[in-house]
Structure formats: structure tokens, C-alpha cells
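Here's the structure we're looking at; comments come further down.
Shown here: the complex without one of its protein chains, the others still in place.
First chain written, first letter: the chains are A and B, and each begins at residue 1.
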Amino acid sequence: MSAAPLSLEGIHKSFGTKPVLRGLDAEVQAGEIFSIVGPSGAGKTTALRLLDLLDSPDAGRITFHGKSYPIRSPESLAQRRRMVLVMQNPTVFRATAFENVAYGLWLRGVPDAELRGRVFAGLDFVGLLEAAKESAEKLSGGEQQRIAFARAAVLNPEILLLDEFTANLDPFNVRLLEQSILRYRHETGCTVVIVTHNLFQAKRLADRVALLLDGRFVEVAPAADFFEHPVRPETRAFLSGEMAY
Amino acid sequence: MTVWRVAFVLAALLILAGMAVSIDLQPRSFIILATTTSARDSGLLDYLVPYFQPDTGIGVRYTAVGTGQALDLGSRGDADVVLVHAPSAELAFMAAGQGLCRSPVMMNQFVVVGPNQSDPAGILGLTNATIAFERIRTTHSPFISRGDNSGTNIIEKTIWSWVGYTPSTTNDTWYKESGQGMAATLDIASQLVAYTLSDDGTFLVHSANLDLRIDVQHDPALRNFYSVIPVNPSVHPSIFVAGALRFAKWLTSERGQSLIGNYTAGGVRPFQPDGQDLCP
Partner (left out) sequence: MTDFSEILQIVGLSILVSGTSTLIGSVVGVPLGVLVALRKFRGRNFVRTVAFTFYGFPPVLAGLLVFLILSRGGPLGFLGFLFTPIGMILAQSVIVMPIVMGITISAMMTVEKRLHDTSLALGANERQWRTTALHDARVGVFTAVMVGFGRAISEVGTVLIVGGNIRGQTRVLTTAIVLEISQAHYLEATIFGIILFVIAFAVFAFLQRLQAKGVV
């Protein structure tokens, strides 16, 4: 168990003839918030889907504590259940807020009494306890994304994967969700990978930041170094806004 | 997934209910009769069946279709007995070995009917349909044909062949095809103030609602003979042959014949008994 909870070794992925990822290497440490930044179309979402074992790389290995899992194997399902991916756009099930948050627990066969306790705690965590019985579809976009976060958080994942999870939200909900993440990491010590194109968000949340450009990590550094003393010229260009996203 | 379980149980129940209403576990106690629409539309069958059933203890389920289809249902073994009026087609049916026996039952006649108030072709009172058709053609008076290859339609075409002229809907604006059954065609003729050819039974039953009258009748060439034919069980073993024979013999018996002769519709007796039991 000495190996990193999550590591990428030479990940390649193409869609058709178009290469998206061209050799990703990184190690995510236990309990850190690791942020992947980069312009749109750089392959951030693709990388996250690979990390969540929803898709398999054309070449390279993704390992969890040194072990890799072939996609669709029973072991990969078990590993998938030790982590959660929260998507960019809130996608709630056509059900109540309670049922949405209970979904992952239900999939895992958690007994009813325990499930109820955890769901209410999760709803409380994102400040939506009163909305428990409401239809999730009728909630606002921000509230739906908070439901999506609670839905992931109640599973006590070892790794939390977040894909642009505050895109298109108002400042109030962005702040609320960001605080929830920090608090959640603090309380559970869970490892978090955040994909964002918002540099300010990376700065506010991340322990380490990786810049993804043209399918490669051009710089991976602790947040302070990344923003204050970038090494690579591409990073400096990206930070100074010369590279439009 | 309780919903699906409930759906399954419901489906099973409904299917069983369906079977209950359609399957008699005992040897069949009813015959399937394939007949022509005129036998139904004249009201004759709905009048006869309630007498046949108590007389014999055999039920009758009849389906009324075109003459050709009625005989075809017989030759497929889907009907036990057929009651039709198409002598040449019947003979072919018998020659093919599909029928067990063929008994004449009754006759009626075809009549030329036309508008109540007028007679543009001047055919009222004629007893020769060929002359009437010739006058309709020369005066270009509106005429509605069934146009559906039914027995009536075939007779109509035969008369036109005697006239020596084949009217067509493309060349003759006065000639129209309804493509529908007799009652509907009569209604159309009434609405369009036109002539048409009908069996007298159907016309008499519906005459109260029609603005039509009989212009031409009693033409010997226009007599219409009905026969009953039980289907041959050696070709179709599933036939309820006892019931079919019973039906054929009952129709041609004194009892059946007097019922047919006494059947009244629209104040007249459209069918003339003509029965003769030719079945073994």
C-alpha cells in the first residue's frame, strides 16, 4: 500500500484518428487536492473518465495503490465503487432529492436504517435537508449540483473526481460547493481530483496543479509554485491569459 | 420490479379470460358459417339463427364477407359451411373437391333501382335490365356501380356485356364506382340521385331510408340463387361436419323453407324458397 492511491503512466487515448491524450504521467498523493487545469478541448474530461474506469486507455496504465484494473472486470466495478465522479452538468434522476442522494448507497446494498441516516447527513452537509422530499428536477441548477455533490459524498469515496463541477453556477453556489469540498476533504481525508478551466478555483482549492496542454501534462507543481514561479513558458503564457481557452 | 410482476399476472389473467370466452373444451357445439354480406345485410341470418339454435342445439357463428372470400374460407377449412350465391364459382368449388354437397336454398332477384321523383332514362316498369342499361347509357344518366367484384358487381358487368358496352369511370362521367357494400352503395345512389343495381332483399330492408324505387324487376336473367355447401371433411378433418350437414338439411327442410318464405323486411318477402336437399 506504499504506492500512490492513483497514478497515471503513459496514458494515450484517441477518438478515431484524433489523438486526445498523448502520454499522461502523474501521481496523485493520498489526501491531496490535485487540480488539472487547461484550455477547453485539452482532454481534461477524457482523462477524468479514464480515471473513473468508465473508459480504457489505448496505451498506458492507471493504477490504484499500484494495481490496475481492466475495465468491465468485477474488480474494476469494486474499484469504481471506491471512487466517485461528479459530472460537469448536474444530471439528477427523475426522483426526489432524497432518492437521488440515496442512489449510490442503494446500488451498494446499504441497509435501510443506515442509508437513511447517511442520506440525511449528506443533504444536511449541502444545506438541502428541507428539500429531501422535493422532486430533484424542480430544484435550481445550483441546488441540483449540490445534490450531485451530496450524492457522491455520502458514499465515503477514497477518491473524489470532480469535472468542472461549478461551471455555469452563480457565485453563491460556487462558494458553497467549494467550501463543502474543503470541509469534506478535511473531515474524511479523501483524495480529490478537480478538473477546471477556472484558474482562480484551482488557486483556491488545489494542493497541486497540473497544466494539461495538447494531451500532455506540461507542468505539475504545488499550487504556490505553479501560480507564483511557473517553470515552463507554456505555463507562464497560460497564466497570463495569452492562451485563450 | 413489482410493476412487471403485476403486469405479468394481469396479462396471464386476461389471456385466460380470453380463452374462456373463445374455447369450448368439449367437441364444438357451434358451426362457423361463411356467407355473403347480402345474407347478413338483408337481416335474414339474424332472423334464422335464433330458430336453428333451439331446433338443433347447434350454435351458429357467421362471418359475412365477399362471395370469393366466403368460398376461400371454406377451401381453407376455416369455415364449416358456406352459404353463397355465385353458381359458377360454386361449381368450381365443388369440382375442386372442397364441398361435401351443394343444395339450393332460395332465390331472390336483382332489380334496377332509380330516383323516386324522376326517371331520366325512362326505364320505370321495364322487365328487361339489358334494355334499361342501354337507355341509361344513351341518356348518360348517373349510375353507381359497386366496383368491388362482389356477386352483384359481377352480375352488373354481365348485363353491360349484353348491352355490348363496357363503361369506365375514366371515360364515362355518368358512371361511378362506390367500392363499398350494397347498403352503402344504395345510400350513395340515393344521395347522388342515381341508378344502381341491387338485390331486392337489401333494397327492401333499407328502402325506408332511401329516396329510391324499383324501376326494373322480374327479369328472368336477374334471378339470384343461393346454395348451401358443407365443406368436405375428407379434405379438412377439423370441420364440424355433423353440424354443417345439419345446417344444410335444416335450411332445405320444410321448417327452414317456410321460415325463409315468411321472412318479411320492409313489408315484403325478399326471398323465395327454392330448397332441395341434395346432401347425403
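One rule holds for everything that comes next: a contact is a pair of C-beta atoms (placed from the backbone, for glycine too) under 8 Å apart; a residue touches a chain by one contact, two chains touch by 3 or more.
Just so it is clear, the structure is predicted and the values come from calculations on it, not from any experiment.
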Neighbouring shown chains of the undisplayed chain, as defined at the top: A, B
Options B:L83, B:L126, B:L186 or B:L251, residue touching the unrepresented chain: B:L186
Per the touch definition above, residue among A:L139, A:A152 or A:V209 touching the missing chain: A:A152
Of B:T63, B:T139, B:Q217 or B:S253, the one touching the omitted chain in the full complex: B:T63
Absent-chain interface as seen on subunit B, which is shown: 1, 3-4, 7-8, 10-11, 14-15, 17-19, 21-23, 32, 37, 41, 46, 61-65, 76-78, 180-181, 183-184, 186-187, 206, 209, 236, 238
Hidden partner interface residues of subunit A, rising order: 49, 52, 54, 77, 80-81, 84-87, 91, 93-95, 103-104, 107-108, 148, 151-152, 155, 161
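The rule we apply is simple: only the chains that are shown with their structure count from here on.
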Distance from the mean Cα position of subunit B to that of subunit A, given in whole angstrom: 78
